[in-house]
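Only a single protein chain was left out; the remaining protein chains are all shown in position.
And then subunit A:
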């Protein structure tokens, strides 16, 4: 019987294919903490997780499976096991859930400026909310924490750490602004940057030719 409710039966093809997709990727053991963007405590020593999670993030970015995924009820315990990872790709918003008042949603929508951050060579993207930082320093500190767990080659070599990179050696922080131009971070006053930034890319120095000399004090 077809129900026009927000609940899909477990047999629905979308549900099934996404469930199996999800268990293939099994991001670590259930219950193992993932590496949330702003939780350095979790990020420490979880380098493996970073990589696997990265794949998931890329998948999310490609927007797979956007159909009306809802709450599979009566699922076998396996698919429940994945915890927060079980609603992959463009999670459909179930009306009424989570129970956040529209007034609050609207207000917070205005107060958050989420932009994607890509680092050349990293297999995954992150999102940051620019509104919670008050300066470029703040933002860089947060980016550092976020991407410490990765390098393209060797985790352990000091030189590869992003701090060094952000000082102009390895990576150049750039962003795409409202006019679709790629600019250097730090060129414009902070507030103006927050307003016009669409996304951030930490570009390999070798590729940043023609963007002008990066200066950051």
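Operating definition for what follows: a contact is a pair of C-beta atoms (placed from the backbone, for glycine too) under 8 Å apart; a residue touches a chain by one contact, two chains touch by 3 or more; residues count from 1.
Everything that follows uses one rule, which is that contacts and distances are computed from a predicted model.
You can't see one chain of this complex, but its UniProt record names it "Protein TRANSPORT INHIBITOR RESPONSE 1", from the set "MAGE family member B18", "Globin domain-containing protein", "Protein TRANSPORT INHIBITOR RESPONSE 1" or "Integrator complex subunit 11". Interface with the hidden chain, as seen from subunit A, comprises residues 1, 3-7, 30-31, 34, 36-39, 41-42, 53, 60, 71, 73, 77, 80-81, 83-88, 91, 93-105, 107-108, 111-112, 127, 129, 131-132, 134.
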